[in-house]
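Of the protein chains in this complex, one is absent; all others appear in place.
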Amino acid sequence: METIFDLARAQRRAGAQVPAPESVEDLPKTALREHLPALPEVSELQAVRHYTRLSGLNYSIDTQFYPLGSCTMKYNPRGTHRAASTPGFLDRHPLAPVSVSQGFLACLHELQEILQRATGMGSVSLTPMAGAQGEFAGVAMIRSYHAARGDTGRNEILVPATAHGTNPATASMCGCIVREVAVGPDGDVEIEALKAAVGPATAGLMTTNPSTCGLFERRIEEIAAIVHDAGGLLYYDGANLNAVLGKVKPADMGFDVLHLNLHKTFATPHGGGGPGAGPVGAGELLAPYLPGPIVEKTAEGYRWTEPPHSIGRLSAFMGNAGILLRALAYALMLGSEGMQRVGEFATLNANYLAARLGQEGFDIAYPNRRACHEFIVTLAAQKRRFGVSAMDFAKRLLDYGVHAPTTYFPLLVPECFLIEPTETESKEEIDAFVDAMANVLAEAESNPELVKSAPHDLPAKRLDDVEAARRLDLRWQARKRSL
Amino acid sequence: METIFDLARAQRRAGAQVPAPESVEDLPKTALREHLPALPEVSELQAVRHYTRLSGLNYSIDTQFYPLGSCTMKYNPRGTHRAASTPGFLDRHPLAPVSVSQGFLACLHELQEILQRATGMGSVSLTPMAGAQGEFAGVAMIRSYHAARGDTGRNEILVPATAHGTNPATASMCGCIVREVAVGPDGDVEIEALKAAVGPATAGLMTTNPSTCGLFERRIEEIAAIVHDAGGLLYYDGANLNAVLGKVKPADMGFDVLHLNLHKTFATPHGGGGPGAGPVGAGELLAPYLPGPIVEKTAEGYRWTEPPHSIGRLSAFMGNAGILLRALAYALMLGSEGMQRVGEFATLNANYLAARLGQEGFDIAYPNRRACHEFIVTLAAQKRRFGVSAMDFAKRLLDYGVHAPTTYFPLLVPECFLIEPTETESKEEIDAFVDAMANVLAEAESNPELVKSAPHDLPAKRLDDVEAARRLDLRWQARKRSL
Amino acid sequence: MPFLPHTNADVASMLAVVGAADIDELFDEIPSNLLNTGRGNNAPAAGDAAGMSEMEMLRHMAERARADETGPCFLGAGAYDHHIPSAVWDIASRGEFMTAYTPYQAEASQGTLQLVYEFQTMMSELTGMDVCNASVYDGGSGLAETILMAVRAGERRSKGRPAGGRRRVALAGAVHPLYVAAARNIVGHQGIDIVQLPYGENGLADPGRVTGLSEPPAAVVVQQPNFFGLLENVDAITDQAHECGALTVACVNPMTLGLLKAPANWGDGGADIVCGDGQPLGIPMASGGPSFGFICTRQSLVRQLPGRIVGRTRDLDGNPGFTLTLQAREQHIRRAKATSNICTNQGLLVTAATIYLSLLGPEGLRNVASACHARTRDVVAALELPRRFDAPYFHECVLRLGQPAQPIVETMASRGMLGGLALGPYFSDLSDCLLVCATEKRTTSDIRQFANALQDAVRRAA
Partner (left out) sequence: MPFLPHTNADVASMLAVVGAADIDELFDEIPSNLLNTGRGNNAPAAGDAAGMSEMEMLRHMAERARADETGPCFLGAGAYDHHIPSAVWDIASRGEFMTAYTPYQAEASQGTLQLVYEFQTMMSELTGMDVCNASVYDGGSGLAETILMAVRAGERRSKGRPAGGRRRVALAGAVHPLYVAAARNIVGHQGIDIVQLPYGENGLADPGRVTGLSEPPAAVVVQQPNFFGLLENVDAITDQAHECGALTVACVNPMTLGLLKAPANWGDGGADIVCGDGQPLGIPMASGGPSFGFICTRQSLVRQLPGRIVGRTRDLDGNPGFTLTLQAREQHIRRAKATSNICTNQGLLVTAATIYLSLLGPEGLRNVASACHARTRDVVAALELPRRFDAPYFHECVLRLGQPAQPIVETMASRGMLGGLALGPYFSDLSDCLLVCATEKRTTSDIRQFANALQDAVRRAA
């Protein structure tokens, strides 16, 4: 499709959006630019039509089944978007005095309490702007805790080998050294490896539960004891909480600090890349270190507060406020019963889908385990027999009008699909996905070229990633118009 | 695509939308239904996904060039939609007392004045809900006028042979007899035929100007004089006003009463079938007969009023209020200069497109006339030579990603396309349409079957209208699920 | 001009192709005395010649809208303040629905066409009828179209037989007075006579009156619930109408059909034509429009049904698809002999209503209906005012204030509350009466606030 720059012509404009010019004679000439920036010059209709058409090139929850593992692509209720779009919230200035912010603060306080109850953590800070920033806050809190006790040698963060990339990257950003802990053939962390890894340098362990393999880490209490005994703390990566929401509380498993991905578990839309929100929760030990600001309820009303030993703010204002409001709206509609059913039905859908795919001849990576809200299929056998890779499989699925599962993650399992149907999808959608998988499997056998050259029915054929990285083309250039 | 009923399953529901049940024990059993209606039972995600996907099967202004003659498919500014969606307007009850309706009444009054200025008519009533209802009002006013003067024999309405179907249908609905007046080879009404047609039974003449042929009726003043001299009145069908908005005022041409199609000239969206708004304007003679209510400005504020000899209300409340607000918002953004440019650039685009198509070998129906905002191409030669009809041509154009022009209207010109690009389309879009037309022409010659079996790339192949009318299937039936 | 894409270069090259020196030349066929060549004499009343920016326009409109904001609404009378699920308008206002024309090119309009087919099905289910059209303008003008249809149908049935009351239609006395006014103004031009049967002391039509008419009418129209919110004896009325050879026309609020008997099941034979306004189905009150009217009927009367109808058919490959059908009834084909002059209808509102009904489902609609009734019951209990009529009411109720109601309504308005409709302007014998309404949106606290304010206003005025 043509870019917006191809549609542009000198002096064309969306006149209703251009305010009257004003003199800026009083500004120093040296501070001003000499030429206008070459932004696109298009009519309002051109812009509307261009971006409306572009939207049609995307797959999305609102248009496709989207079983992207680890991403919890569930229905994003339209009502939560409307709630957050109420003018009183949308037009609120972040630095508005507390006296004219009681409605907003009441919402945040309510969400803090809901998340406290859902996780078992005594305190919650809502400010982190995504999961990775929540992780950063958590690791920074762990470091501050050790530092405050004069326990300065603890600079190692342990992560299971299957950890999501943000876990090690976060540890590094916090100035820690990352040590990976092996995961056994049953998908659980190897206890012996963990025992060998902990020591006086251990700051803490970061893990999800259920793990990135979609399995419940059964010996989590033992793991917690080992880390705690070694003087380390436990960080819960809550990106997978959907599986056990309302069923198990991370605090009960022994975790000291955690983050939640509201853009997963709490159904706020992912927006084609974000925004999200990654609130952090902490037990007694780490609560004093939470990032600020936090909302406190007093006799005179709600107000901002900073925990006593806070690691400080991580963003200019109060995090992704609009996402927090959406999450609150969602939680209010769920109620406590609904919250519990999230985990139950996410788990039911995943186990049903795994069983169906197993029946169709796919290899489930951990066939003897219960799936949680997601599970892994390995296509290693298909790769071997037909030369069709997981990526080929994924691309061909797109032709069937479903989004592909997550591919090649976790790294441990070769040629893998991490599949997460979520609780808001119907049995019929899941069955249709099974049919698509079965069809592609048949094609892989009978006509592997068809699969390897997929997709065929999308806005683009298979795109060349290698070329993209080798010959960087990161912005439109005027000369391209002539091409 | 599956219907919403195919997706439904007993007991499934969009729970957040279902209020708690309440007892209705106090209502008489005989008044109640025994079974729930078989409305679809779907989840919220299913409904959102289904209707989002359905929307993708439509062509629309926001996604395609849409040169549908007589329909003025120009850009519908998003800002006007937002203006009308302001809660104070959206939540206003139609019978709210005047004391809490001053904002709304001020808007209507402002629009009345704008339309008065744009048409030259002294009074405007905004209530008609579409063009056809405006026509009804106008003809009813003409009848009431004659009746009030005791001139009871006037029950004939004259229309040019090229008139839009609503004109004769309206006259019938008003209890009048319709007489068609011939249109000459130059596209103008035949003066002699008109002279022969008028007489003591003449209630009035309804016509557009520019005509449905996209031509300015050059002898309009003479026509007006003939009708007036015969004791009849002149009705202006304003559906084509876009061509001359700000250039010519219908009152100056001699018209006594008119309607405007705000969903055409004033850019309110057509909504896949409506709603529209068809305000009527009248000169001194007919103003007392306008339908009510009308907004009046007094020293104490705005208030509702009824013209003294009003034909009465035509709808329960104040017409399509939300559409009126959109039209006002549009007019305010145009300003008087912008309003004038509408006609100028609509005319420029039409004449340019006509010239380009002429160069490509198409037959322009009235090559010696200026096009107004639209013009006619006749494909009679192509039909003769290649067996490809205007309908085939239209269907094939859809494959090129443009909406087809209006086909087979006006009835006078064989195998015709009525083409209206509107002023909001760019030269590039028009050029792309010319390319598409030229391509189809080449295909008609080289591969007529391709054109006759078009469309090929749309959600449906050519649909069988005859079958649809012969074997009426007007609602989904449960038994179809098994098919 | 805000919405023109033309650059000076574009204009020059386009004029060159046309062979005109300037744009004015394109208007050279227009008699010069008619031509307005200066700029600006069509100036809108507000804003300058150059027009407002979107920002300025929105501010101007928002200031006005703000002036009209009120507190909780207890006013019904044909427009109802229901909850509208957010998804309804998020989807209905997508450009693909909102900026498409009437689906003349079926292959490029399958979205709208399939949706209308689904709508026809839902409305048929609600009313129990065989078919529904794809909308007429509103409930008021829709009643007129329905009467015309009934008269046409009656004339076809009575061909050859004496005309009698075939151009007369009887209306129950408590049909919405504004619907009656619109209908009279429209059908009067075809010489159709409307007689209204008075409502009785209980606020209901007396079924016995129907057969008592001197000449049997073409149709009998009854509204359920009626304008006073009361439940008419629809079974008896339907039977009486049929007995004297008239069609039964039901005018209904589709929301109430989540709970109330479908018109197709009224009496022994069922209603013949059902009309009404779709506003309660996901349409904002928006000052009364745009909303939509609908007409449902039996298969046997489908060719008399005005408005667009969508049918399911097959495409060249044999796959199912949808298209406008029975167009031969319509004005663009049939011209002076069409069933109606309607062309542009209220399509976008049909879109919204279809999404609304899908989201609500049978249980949701039933619960909305029962909540409306329950809240109105709460209002009646809280107000402690005598009811004017003792027949069972649904979600509107006429209360007696013991003094003129209009000033009370004004007082309430001055406190920012829509306290109901004063009935005096519509029924002179009811000038001390207030028609109140509550929907599922009204909370206990709304109702308390309303009751206090109304009682206070009544006390002060007394």
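Chains here go by letter, A, B and C, matching the order in which they are written, and residues are numbered from 1 within each.
Here, contacts are C-beta pairs under 8 Å (C-beta built on N, C-alpha and C of every residue); 3 or more make two chains touch, one makes a residue touch a chain.
Remember, it's a predicted structure, so these values are computed and weren't measured experimentally.
Chemist: So which shown chains sit in contact with the chain we cannot see?
Modeler: Result: the unshown chain touches A, B, C.
Chemist: One chain isn't shown here. Among C:Asp10, C:Asp68 or C:Asp90, which residue touches it?
Modeler: C:Asp90
Chemist: Where the complex has a chain not shown, which of A:Val124, A:Cys213 or A:Ile323 is the residue touching it?
Modeler: Of all options in A:Val124, A:Cys213 or A:Ile323, contact with the hidden chain holds for A:Ile323.
Chemist: Using the document's definition of touch, tell me which of A:Pro77, A:Pro160 or A:Gly204 contacts the absent chain.
Modeler: In the full complex, the listed residue that touches the missing chain is A:Pro77.
Chemist: So that we can see where the missing chain sits, which residues of subunit B does it touch?
Modeler: 9-12, 14-20, 42-46, 48, 52, 77-79, 81-82
Chemist: Could I get the residues of subunit C that touch the absent chain, sorted low to high?
Modeler: Within subunit C, the residues touching the omitted chain are 53-55, 58-59, 83, 85-86, 90, 93-95, 440-441, 443.
Simple rule for what comes next: only the chains that are shown with their structure count from here on.
Chemist: Centroid from C-alpha atoms only, then distance subunit B to subunit C, rounded to Å. What do you get?
Modeler: Once rounded, the distance between the two centres reads 20 Å.
Chemist: Go ahead and note the Å separation of the Cα centroids belonging to subunit A and subunit C.
Modeler: Averaging C-alpha atoms per chain gives centres 46 Å apart.
Chemist: Can you work out the whole-Å distance between the CA centroids of subunit A and subunit B?
Modeler: Using C-alpha averages as centres, the distance is 48 Å.
Chemist: Multi-chain contacts in subunit B: which residues touch at least two other chains?
Modeler: 12, 16, 44, 48, 52, 56, 61-63, 75, 77, 79, 333, 424-426
Chemist: Which subunit C residues reach two or more other chains?
Modeler: Residues 1-6, 10, 51, 53-54, 57, 85, 87, 95-96.
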